[in-house]
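Only a single protein chain was left out; the remaining protein chains are all shown in position.
After this line comes chain A, so read on.
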């Protein structure tokens, strides 16, 4: 339909289409998306066109449409809205234990399916997710030479792994570990078929791996565990001494499966240091635009991402 359009215009058209679909059910949310996304530069639209096309191709292969993914996304948004109201009332996340979340979410195929499809769309619909993805791309690119063994923990939809496969040219193994059957199933479909990939259904705390890793990615998992210091320390056991880790995690981000409440970027840094890592490069992105003093007062989500190297003692 848009064969004659340039990449920027066709990306803009694809994004507008998604926002219009969102607006049919949730105009309040659509308004926010429009305000944030239409303010982004051409590079965003250039990225968004092919990205949405990729999602659409994956959906079509599974007998779904983009409308289905938008529905999933809106279910996720309704959950987040509800959790947000509760969070502002209580100052806490509603879930406190891993067992609870494992039952409520990871082990529940229905919830996990809409959640992961929704999260996949959020990579292109949330300006802060998009910016973080770009940070990941540029940081991985710089570090890609020499990576042979690559791992992703809690890969969910598989989108980061799919990108790493294309970027880490010398990679010999790409292993994704995730505790949710629904996530693994989705990732196996979403990630291009490649003999170098392996998908492991396991709790990262119980998982064992023979080969040491050059690079480990772990997007939005630290807030899902009871003890994030122990989680990062666990990753260290998979990592070579000169290996690197990329993590992301949000502050003040109520969700059905979030347990550990990070209250600030500094709080996250403390956890990183306590687990025995130094921060090589970091980025923090607020999910709302308002004057700095209001961001903290309103407990706005900050998405934090960093490349870490193990501290050698």
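Keep in mind that, in the parts below, contacts are C-beta pairs under 8 Å (C-beta built on N, C-alpha and C of every residue); 3 or more make two chains touch, one makes a residue touch a chain; residues count from 1.
Note that contacts and distances are computed from a predicted model.
Asks: What is the protein name, per UniProt, of the chain that does not appear here: "Cytochrome c1", "Acyl carrier protein", "Amino acid ABC transporter ATP-binding protein" or "4Fe-4S ferredoxin-type domain-containing protein"?
Replies: "Acyl carrier protein"
Asks: Among A:88, A:230 or A:274, which residue is in touch with the absent chain?
Replies: In the full complex, the listed residue that touches the missing chain is A:88.
Asks: Quick one: say which of A:31, A:142 or A:297 touches the chain that got left out.
Replies: If we include the chain that is not displayed, A:31 is the one touching it.
Asks: Spell out the interface residues on chain A facing the chain that's missing from view.
Replies: 25-32, 35, 74-75, 77-79, 81-82, 84-85, 88-89, 288, 298, 300
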